[in-house]
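Here the complex is missing one protein chain, while the rest keep their positions.
And then chain A:
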Amino acid sequence: MSDILPAVCAPAIRAGHPRPGPGPASGPPAMRRALILGAAAVAAVLLAAPLAVILASALAEGPRAALAALAEPAARSAIGLTLLVAAIVMPVNLVVGIAAAWTVARFDFRGKAALLALIELPFSVSPVVVGLALVLLYGSGGILAPVLAPLGVKIVFALPAIVLATLFITFPFIARALIPLMQEQGAAEEEAALTLGAGPLRMFLTVTLPNIRWTLLQAVLLCNARAMGEFGAVAVVSGKIRGQTATMPIMIEMLYNEYLSTAAFAMSGLLAALALVTLALKARLEDVRPGAAAARGHP
């Protein structure tokens, strides 16, 4: 566990200093060591300890009990639903996120500031409020009910609402990661491709995409971790129907409230493990960027 933490913290450090390393600006060695130790201690207590406790509790009655709890039909349904939602949300976010980032980074237009604020909206709105808004819009007594009811479309307390809520919550991740990168890189390479005869699609595939690929991949992974873990908004719109609309986080809460701690901790452990795998992948991506070329594509 502890060896994952430095890897997780590394990107933040790199982002600030493209060329990290001891320099005249990094202060006396003793002070530097104290700061690093302090940061590691805080990270251990605040971040690593809870995760370690979860994993330990999940395995308290033995791995067999934990696995049995995860094999319950309701638990399997929750795991399947969470993976399904992530699989739907990811491609949508990918396409919309790249399109939004490209629009903001490449064009000047009226209302650009408003669009930027809109992209960031999900960061500032409480997920519960998002859930309520969706219920008010699509619920049985909601604003769109007269349209939806005759069509027989069920959105709230069903998969569509869970997907919509997760989309709303995770929408900013990709656009937010890409906008500063694309702004910094500028349009010149793309324009060069055009003057050399490339069409827009070729330009996108051979210039735009390779230049953003590492940041994009990291954003996708982070977005995925958030999509699988979303609780607040999903809790409101899913109706928490066990075996049908309960995602992993919802299931964990229900199990915990029923004092089924082994099952709750086993599910938590699995969710945490999924997130850790994602973060480890992300950290690894930052270490094995092939060649000097990619290093420039990733400030």
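In the analysis below, a residue touches a chain if its C-beta (ideal position, glycine included) is under 8 Å from a C-beta of that chain, and two chains touch if they have at least 3 such contacts; residues count from 1.
Please note the rule applied: contacts and distances are computed from a predicted model.
Trainee: Which protein name, taken from UniProt, belongs to the chain you can't see among "Acyl-CoA dehydrogenase", "ATP-binding cassette domain-containing protein", "Rieske 2Fe-2S domain-containing protein" or "PadR family transcriptional regulator"?
Mentor: Answer from the UniProt record of the missing subunit chain: "ATP-binding cassette domain-containing protein".
Trainee: Which residue, A:Asn211, A:Thr245 or A:Thr278, contacts the hidden chain when the whole complex is considered?
Mentor: Checking each option in A:Asn211, A:Thr245 or A:Thr278, the one touching the absent chain turns out to be A:Asn211.
Trainee: Taking the entire complex into account, which one of A:Gly38, A:Pro63 or A:Gly199 touches the absent chain?
Mentor: Missing-chain contact among the listed residues: A:Gly199.
Trainee: Applying the definition given at the start, please give the residues of chain A touching the unseen chain.
Mentor: Answer for chain A: residues 188-189, 191-199, 202, 206-207, 210-211, 291-297 touch the chain left out.
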